[in-house]
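A quick write-up on the structure given underneath.
Of the protein chains in this complex, one is absent; all others appear in place.
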Amino acid sequence: MRTGVWLVGARGSVAVTSIVGAAAVRAGLTEPIGCVTEHPVLRSDALPGLGDLVFGGHDIATISVAKKAEALAEAGVVPGRLVATLHDELVAVDEEIRPLPHGTAAEVAAAVTADLLDFRRRHDLARVVVVNVASTEAAAAPHPAHTSLETLRDALDTLPPSSLMAYAAFEAGCSFVDFTPSTGARLPALHELAVLQNVAYAGHDGKTGETLIKSVLAPMFAMRNLRVKSWSGTNLLGGGDGATLAEPAANAAKSASKQRVLSETLGYQPDGHTRIEYVPDIGDFKTAWDLITFAGFLGTPMRMEFTWHGCDSALAAPLVLDLARLTAAAHGAGRVGPLTELAFFFKDPLGEVDHALGAQFEALAVFVRSL
Amino acid sequence: MRTGVWLVGARGSVAVTSIVGAAAVRAGLTEPIGCVTEHPVLRSDALPGLGDLVFGGHDIATISVAKKAEALAEAGVVPGRLVATLHDELVAVDEEIRPLPHGTAAEVAAAVTADLLDFRRRHDLARVVVVNVASTEAAAAPHPAHTSLETLRDALDTLPPSSLMAYAAFEAGCSFVDFTPSTGARLPALHELAVLQNVAYAGHDGKTGETLIKSVLAPMFAMRNLRVKSWSGTNLLGGGDGATLAEPAANAAKSASKQRVLSETLGYQPDGHTRIEYVPDIGDFKTAWDLITFAGFLGTPMRMEFTWHGCDSALAAPLVLDLARLTAAAHGAGRVGPLTELAFFFKDPLGEVDHALGAQFEALAVFVRSL
Amino acid sequence: MRTGVWLVGARGSVAVTSIVGAAAVRAGLTEPIGCVTEHPVLRSDALPGLGDLVFGGHDIATISVAKKAEALAEAGVVPGRLVATLHDELVAVDEEIRPLPHGTAAEVAAAVTADLLDFRRRHDLARVVVVNVASTEAAAAPHPAHTSLETLRDALDTLPPSSLMAYAAFEAGCSFVDFTPSTGARLPALHELAVLQNVAYAGHDGKTGETLIKSVLAPMFAMRNLRVKSWSGTNLLGGGDGATLAEPAANAAKSASKQRVLSETLGYQPDGHTRIEYVPDIGDFKTAWDLITFAGFLGTPMRMEFTWHGCDSALAAPLVLDLARLTAAAHGAGRVGPLTELAFFFKDPLGEVDHALGAQFEALAVFVRSL
Partner (left out) sequence: MRTGVWLVGARGSVAVTSIVGAAAVRAGLTEPIGCVTEHPVLRSDALPGLGDLVFGGHDIATISVAKKAEALAEAGVVPGRLVATLHDELVAVDEEIRPLPHGTAAEVAAAVTADLLDFRRRHDLARVVVVNVASTEAAAAPHPAHTSLETLRDALDTLPPSSLMAYAAFEAGCSFVDFTPSTGARLPALHELAVLQNVAYAGHDGKTGETLIKSVLAPMFAMRNLRVKSWSGTNLLGGGDGATLAEPAANAAKSASKQRVLSETLGYQPDGHTRIEYVPDIGDFKTAWDLITFAGFLGTPMRMEFTWHGCDSALAAPLVLDLARLTAAAHGAGRVGPLTELAFFFKDPLGEVDHALGAQFEALAVFVRSL
């Protein structure tokens, strides 16, 4: 059951780490650490194998996959010896990565759809999942044409890039996963198209650091009936993502999705904010510091703080593989529209779902067994 | 449904905070923050009301409850104005606290049993729950006489104090909760007695700080299939408990119960240890620092650290009230022997149970609905 | 040698903590912890005694000093029993605190000057030091009239409030200390007036937390010839000061003064910024978290982080007393103009001075011995 994974942003850190990792697992050079679908509870024959994934994609960048992998090795994200050993496989993936097409929005969408159909045909793939791992867009303004497929057809140029990619994916009969906080498939018109095309979609915003911790600590405070008074977070990021996210508009989009877990889990909004700041020296790693003040019995004030020093690409890449496998299997099983059972993976999940990680894991397990 | 709560260590910080808190809630002066049985999911008419609890107990200390409460207010554990307002109620509780009886083990047990029966009769209580909140004992050596009730009857003087209290409680027809890591009811002979007397028991070692965090973070790493490489903890404690726990024997007992959650949740034992250290200046608060190193995809090394600055008494006291209510209700509903569904409250729970906090909460919810 | 301390913002947390503390020391109820002028190296008979300080001031707030002191006790800033014991002394100070005068800038200045002269006369004070502990102003725009005393006389209404207070102080023959980052005496016209009046001035921005740490850690990295790559700080503040400083303009003023120590000590500016955020629940305490990344030999990347949980009022108050004593003694010794030797106390000191705390302490010791 060979399955295509079409990466929007295919030459970026997350994408290339995913590609290196899948190749390394296939070659038996590493264990699939961090791959949730390899957890004993979730392993399933209904999912395409990690070795059955075939990679392609688009990117505006032109650095080769092998060169990018070497840069990631230099930065401590992936082991240098793996990159050296897998050099030929990485070069081969380059053949399947296209520059972003030029033209009007309609022309771009048509070209992407054609690329997807061509990719599926040439590799004889059961199906292709499009995964957006491009840089975060500024939060897009709503537009009346986005409410129905009919009006959208004549207004494709009003779509933000992530949504245009979802449109092209759906037109090609591909499911779509948005790993970023961008708009992606979250528009009524695109939902209509997904249903029409019998494809599924999932998102948004991979949960790889601070929010992951929040999704277990906030339920802990709730279960213990402790009162969280404030929750303040600082995220220091280097690398390309940091520079993008420090833009006020993108920062706002990301920060809002990071705080949602608190109000939804606790039932109230504590004081405090989450900030994202760009610190070039930190490179591909991310340091998050959170201070939580809370009241115990009789109001006694207490506090907890944590520091998370993670490598976003190394945390995100296995989830990209998981999501591709899960979404492809769901598509194969006839699931259409939003895959709300994949909330486990996202900061800002689709649908009215539980934000506690444990509950999300159980929902995911039920989902996998249903495929 | 007036219910007795008999505290072993009734003049200690945890006991007095429980007493002040229950009085404050009854008087409408505070909300029951930190009381798990007041969580919307767990609230139940099957439980005795917080206002229906009647307190008594034993202690070798002689400080009055009101004086101890003032000292706790000075230390920032409870609000001074509450202590002032509730002065009369606190003085009244003093009437129900006995010195620890003298004599042989058999005489002590008989005296405690008599105290319990007398307490129940005088206050016309539906039932009494004995809760051990005394200082942690050194880990007790196993003894052959502890394997059956028959042999135990002639060897009561081989029991550690916490177990002698459980014996006396069971003889009086009272259920028993061990909030400490001491041996308590965890002996085959005492289990036999509990069954004979149709009473229930619960324990061990209230989960109030570092282990509480571990019980949500360890499942997070497990669910994400990340590999925890090391988990090292330092607990700095002041106050009486700190001095006791810094004794090597007690330290060993406590540290072992703190690490159990890791191996049972992760399925392997990472590098690292947990230490407890006595730092008088920290007083009734506790500062725990944990460093967790873990590997992500392709082995990328990452790390997390957290600092927990909590007030053990303020965290423990509402749980003592919860456990008294739950155990009394279980006893009333005919439950006999170990209450494994109360694992949510304990570092070192009875039975083969899940150590993930979310699963424990669900088990607790099922339990409450069954009463 | 009775000496007046005239506090601008006399009903605020810093001022009232200073007043309570001076009274407590005078009454022998506490040791002068945190008073630098009581350090064995700096103690000097040339300084007015802590017990010789007489307090007065202005404030727009109307809360009584005693009430404010009770609120500070409630918040854990000062001990409640001290406030109760010193009640009469605190009530007496209220007599000497005026509302801020109304009118044109010239009228306000004249009224303040009159208040100062009256205060000095009535209490028969050797001299009076005016200390600005009011809320931080937004950074003021430069104005051409501020360059000479002659032009300033006709343009008093262009002065920010802190500078108008310095003007009034100088007119009354009083020295002036700015404990805030506001403009205060830092204008050529005001310097001219200070020289004319033979008075001294000091500032700016008391060094009470994150910057204090920076002033010893940055020299450490410099002395070891390690390369600091980034230094990022987050300051979470509650209380009135937090709300004021979270205003973007005030935040900018304060943040700039916080970063100056890095570039001046290291000789280069590392990546990273300092942010101030208002978190009401934190109250009168402040939590600062800093992450420092640095390179060692051969570029090896390393990191340090620290968390500072301090009570700004309790840190600032003894320094206010120190500054009043030192400035009064300098004035008495004939020192005129900027007291650059007091850099030890300030984030943003006057003059071209060393920013390393150790060097500043030595300069201070030389200064004290010279009086």
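Letters A, B and C name the chains as they come in the text, with residue numbers starting at 1 for each one.
FYI, a residue touches a chain if its C-beta (ideal position, glycine included) is under 8 Å from a C-beta of that chain, and two chains touch if they have at least 3 such contacts.
Not measured: the values here are computed from a predicted model.
Visitor: Write out, one label after another, the shown chains that touch the chain missing from the document.
Guide: A, B, C
Visitor: Could you tell me which of C:139, C:155, C:195 or C:295 touches the chain that is not displayed?
Guide: With C:139, C:155, C:195 or C:295 as choices, the missing chain is touched by C:295.
Visitor: For the chain not shown, which residue from A:76, A:101, A:280 or A:299 touches it across the whole complex?
Guide: Answering carefully, the residue with contact to the hidden chain is A:76.
Visitor: Of the residues B:126, B:256 or B:279, I need the one that contacts the missing chain.
Guide: Per the contact definition at the top, the residue touching the missing chain is B:279.
Visitor: With the missing chain put back, one of C:27, C:60, C:196 or C:223 would touch it. Which one?
Guide: Answer from the full complex: C:223 touches the omitted chain.
Visitor: Please output the residues of subunit A touching the missing chain, sorted low to high.
Guide: On the side of subunit A, residues 76, 80, 307 touch the unshown chain.
Visitor: Tell me where the left-out chain touches subunit C, residue by residue.
Guide: These residues touch the chain not displayed: 17, 20-21, 24, 30, 32-36, 38-39, 76-79, 82, 212-213, 215-217, 219-220, 222-227, 295-300, 302-311, 314-315, 317-318, 344, 356-359, 361.
Visitor: Which residues does subunit B use to touch the chain missing from this display?
Guide: Here the touching residues of subunit B are 229-230, 232, 234, 236, 270-273, 275, 277, 279-282, 287, 289, 291, 293, 305, 307, 309.
To be clear about the criterion, only the chains that are shown with their structure count from here on.
Visitor: Hide subunit A: connected chain groups?
Guide: Ignoring subunit A, everything left is still one piece.
Visitor: Could you report, rounded to a multiple of 5°, the rotation needed to superpose subunit A's C-alpha atoms on subunit C?
Guide: It is a rotation of 180 degrees, to the nearest 5.
Visitor: Would you mind pulling out the distance in Å between where the CA atoms of subunit A average out and where those of subunit C do?
Guide: About 49 Å separates the centre of subunit A from that of subunit C.
Visitor: Where the centres are mean C-alpha positions, what is the separation of subunit A from subunit B, in Å?
Guide: Result: the chain centres lie 43 Å from each other.
Visitor: Give me the residue numbers in subunit B that touch at least two other chains, ranges are fine.
Guide: In subunit B, residues 76, 307 touch at least two other chains, as defined above.
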